[in-house]
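Here the complex is missing a single protein chain, while all its other protein chains stay put.
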Amino acid sequence: MNFRSDNEAPINATILKAIVDANKGFEESYGYDQYSEAFTEQCQQLFQSWCEVLPLTTGTAANSIAMTLATPPYGSILCHKHSHMNEDECGAPEFFTAGAKLIPMPGEHGKIDLNYLDQYLAGTGVHGEHESLPSVISITQCTEAGTLYTLKELNQLKNIKKKYNLFLHMDGARFANALVALDCSAAEMTWQTGVDLLSFGATKNGAMMAEALIVFNPNLINQIKRLRKRSGHLISKMRFISAQLQAYLDNDLWLELAHHANLMASIFKQQTINHIEFLHPVEANEVFCRLPLKLIEHLQELGFKFHLWPGHKDVIRLVFSHATQSNDVNQLINVINNYKNK
Amino acid sequence: MNFRSDNEAPINATILKAIVDANKGFEESYGYDQYSEAFTEQCQQLFQSWCEVLPLTTGTAANSIAMTLATPPYGSILCHKHSHMNEDECGAPEFFTAGAKLIPMPGEHGKIDLNYLDQYLAGTGVHGEHESLPSVISITQCTEAGTLYTLKELNQLKNIKKKYNLFLHMDGARFANALVALDCSAAEMTWQTGVDLLSFGATKNGAMMAEALIVFNPNLINQIKRLRKRSGHLISKMRFISAQLQAYLDNDLWLELAHHANLMASIFKQQTINHIEFLHPVEANEVFCRLPLKLIEHLQELGFKFHLWPGHKDVIRLVFSHATQSNDVNQLINVINNYKNK
Amino acid sequence: MNFRSDNEAPINATILKAIVDANKGFEESYGYDQYSEAFTEQCQQLFQSWCEVLPLTTGTAANSIAMTLATPPYGSILCHKHSHMNEDECGAPEFFTAGAKLIPMPGEHGKIDLNYLDQYLAGTGVHGEHESLPSVISITQCTEAGTLYTLKELNQLKNIKKKYNLFLHMDGARFANALVALDCSAAEMTWQTGVDLLSFGATKNGAMMAEALIVFNPNLINQIKRLRKRSGHLISKMRFISAQLQAYLDNDLWLELAHHANLMASIFKQQTINHIEFLHPVEANEVFCRLPLKLIEHLQELGFKFHLWPGHKDVIRLVFSHATQSNDVNQLINVINNYKNK
Partner (left out) sequence: MNFRSDNEAPINATILKAIVDANKGFEESYGYDQYSEAFTEQCQQLFQSWCEVLPLTTGTAANSIAMTLATPPYGSILCHKHSHMNEDECGAPEFFTAGAKLIPMPGEHGKIDLNYLDQYLAGTGVHGEHESLPSVISITQCTEAGTLYTLKELNQLKNIKKKYNLFLHMDGARFANALVALDCSAAEMTWQTGVDLLSFGATKNGAMMAEALIVFNPNLINQIKRLRKRSGHLISKMRFISAQLQAYLDNDLWLELAHHANLMASIFKQQTINHIEFLHPVEANEVFCRLPLKLIEHLQELGFKFHLWPGHKDVIRLVFSHATQSNDVNQLINVINNYKNK
């Protein structure tokens, strides 16, 4: 009954089998293996576009290398104030970029307020060399609040990035959940709406440790492998990362897993909406809701695991994953609804 | 009739003479000269305390080396969102600290909202290694809005820094203007209210190029000279910096110059207060006021120089300096008052 | 018939099984799992000492975080000129340490010339703040030439580090091979001879991707987890790294695997010594030998894989691993000896 994080979920069986299957004899190291090559091709087919693909083991690495490609040290990164990059990576973007500045943007439900962003950017450029150079916008899809930028909003972002000559990065730690929810193509949600760099996450959705930085803009791949190497992220036995990623995409496994996670969240919301308050729209697999303190304690006593959300006393975050069982969800719903009915 | 910046003012004659006088024969280089030693002693007398003194040529260098001493790369710096460090140093603090994160704080009139600061800090620490470690609070005295933290507010800051085990830095680019305005001792405005590191500015108040990083906390001076050297800020003929600083402090020249600047601003405000709107309290030598657009154009045509303040259409900043002449101020007052009287 | 690198070898079956076994349900993420805790205890027993243990996925990460702990940015790192850190990590140590300087040391067979090191250090300190501060000695055990520092030499290093007040780091990418070869305890080869930080490698000796930074000096662990996080090296599903490391140590599997690799190298040397030239003593599992160009081509045609060693035309490197089969070694020996006998 663990709703704490999709990071605590196990490896999907098909993906684990791919690791085991890849363990056959000797194989070229450092990413020059057959699995890595094949995964790049898979990505190009999935996104219907040329792209550079850099397998990695963490989302922070993917985000940070993306930033290194997209901003000089004297540049700035425009991101939501509650974005993972700004609040949960202990300064990794600043470290990798040698000191680029993150400009925290406001916005409801984890999404950058696009009017604010536009106005902010319109006001830059007057201080000359005294101010950091706006260089890249970074959004998270799904956001840290479990919400989604619609295709319309993504197109607005595309216009802003063009207007101010910036790059656009998407932190896709839960990319599959977003794609399933928007029900569009991977191309539509990325390069067709101006995304230059994508942190493509698989770990939260069933992999052991497998992420990829995918670059759609050919001007942003200079020495990308050296950037990976010098940050210690070049895995020698890379085949075991790429094999996960291959299995993840094969037969739409990734979409199936994300669909399950989203469905669980959706069911939870539908069944409890009359009893509890939701802080954000439930659009993918994360739920933030306000519960009576006693109910929270009661749930904990019953063994339900979830995060008490920082900054609030009575708000919890529930994450539904590929491995969440309907039975657990039903139990959770019952406890909540019965408690409220008292 | 230049009210654009105290950075555009000339060198005070006494300070220039000190440079000329220091040009006698050969002298030990790299700060091991008699002038530098004497200036350290002067500082210790002025502040009635032990302190480490590092002569420098820019305020950005002083601020940035201060930050390097006060925060690790994985730390965070709490400063006002409109502080010079956050907005006007092109990422220098991030560069020098190898990636520390500046957390921009809100607050009226250029001063950090101390309640907000307290609450923000109370909310940190729950994410463990995922979040940057709050390490230092940096304030500007006088602020970028020309206002002052009172001694009472400084004592509140002292409590906050103690409560959360942080260091406190003061960007004193206009330290003299603040001290004259608060009419307290240099000790009272610094280490007695918890200031660990002070960027002590002289350039804006009459020097050619002379600042000093003054450290009151003996735990924060480790390898401070190497930090200066490796950032390229070790001046070989240092005697010419230290000679300026000596002359600046001698016979209270610095206070006299700041007093003049503040007085000019004060007179301007008193004489025009009935005709124009002031955006911030006028507490030192900077004034931000709203004027009719036509009056702004009229002033420009008459040869008055000042900054149109970014983010507004009808707001100008006037800076009064040690070299501002009463005659110019009177002319400015007259033009404004006559214009309004029409 | 792959002798190119132990990085190309597969995962040992027992270690792979440990990964599969760890895939049971939900588990605390980010290293707060039972496997990670248990591995720390295992290490403390193995080294008969307190130690801090940081599981990682690459040796470059382990080395680089070690350097971040052991030297300030204005410090210097004394290492062999052909060390992995100096030649094969694309500047990772400089990146992680925010600019520390690697001072390349000469020395035969991949080992630092200890007299040279002593004399070099004796000459430092005269330039004051103009020179980098010697901070840490880093050695590789086994070295990049496949050789070993003897316990006597390690004790000499301990004296040098004490004499100059430095830290001592050991890059143990092939630690097991070294330990088996020296036939001493893990304690004797590390903290008892002054090693403060150890990069403990398992990947080359049978793991999928599993290394650990082990710190014996309690003064060098400050915020070590934040250093891992901000470099993107905090694996969310850490249990799968720690489970590998546990299985690696369990029942002396690691020693058994290393023993096999060393034995293969030793047999190769004994059987071919009369026919070919060895560039370095063969002390662990790597062999550098000079062969006639035509023999090299002949071997390649037969499907043998190995590295042509840069800087030479006729030198090859053979790496024998836990997965090297005696049959392959015998074939290799036969081809070489028969060729020479012609």
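Letters A, B and C mark the chains as written, and numbering starts fresh at 1 in each.
What we mean here is this: a residue touches a chain if its C-beta (ideal position, glycine included) is under 8 Å from a C-beta of that chain, and two chains touch if they have at least 3 such contacts.
These numbers were taken from a predicted model, which means no experiment stands behind them.
Trainee: Which of these touches the unseen chain: A:K161, A:K229 or A:H260?
Mentor: Checking each option in A:K161, A:K229 or A:H260, the one touching the absent chain turns out to be A:K229.
Trainee: Given the contact definition stated above, which residue among B:F240, B:F288 or B:F320 touches the chain not shown here?
Mentor: B:F240
Trainee: May I ask you to list the residues on subunit B that touch the chain which is not drawn?
Mentor: Contacting residues on subunit B, toward the hidden partner: 2, 4-5, 7-11, 16, 19-20, 23-30, 56-58, 60-61, 64, 89-92, 95-96, 203-204, 208-209, 226, 229-237, 240, 305, 323.
Trainee: Can you list, in ascending order, the subunit C residues touching the missing chain?
Mentor: Spelled out for subunit C, the touching residues are 73-76, 87-91, 94-95, 97-102, 104, 123, 126-127, 129-132, 310-311.
Trainee: Just the residue numbers, please: which parts of subunit A touch the chain that's not shown?
Mentor: 30, 72-74, 98-99, 128-130, 133, 223, 225-230, 234
Please note the rule applied: only the chains that are shown with their structure count from here on.
Trainee: Average the CA atoms of each chain to get its centre, and name the chain whose centre is farthest from that of subunit A.
Mentor: It is B.
Trainee: Determine which two chains are connected by the greatest number of contacting C-beta pairs.
Mentor: Going pair by pair, the biggest contact count turns up for A-C.
Trainee: Specify the chain with the shortest distance from its C-alpha centroid to the centroid of every protein C-alpha atom present.
Mentor: The chain sitting closest to the overall C-alpha centre is A.
Trainee: Which integer distance in Å separates the CA centroid of subunit A from that of subunit B?
Mentor: Once rounded, the distance between the two centres reads 41 Å.
Trainee: Please tell me the distance, in whole Å, between the geometric centres of subunit B and subunit C computed from their C-alpha atoms.
Mentor: About 51 Å separates the centre of subunit B from that of subunit C.
Trainee: Return the distance between the CA-based centres of subunit A and subunit C, expressed in whole Å.
Mentor: It comes to 34 Å between the two C-alpha centres.
Trainee: Two or more other chains touching the same residue: where does that happen in subunit C?
Mentor: Residue numbers touching two or more other chains: 30, 226, 229-230, 234.
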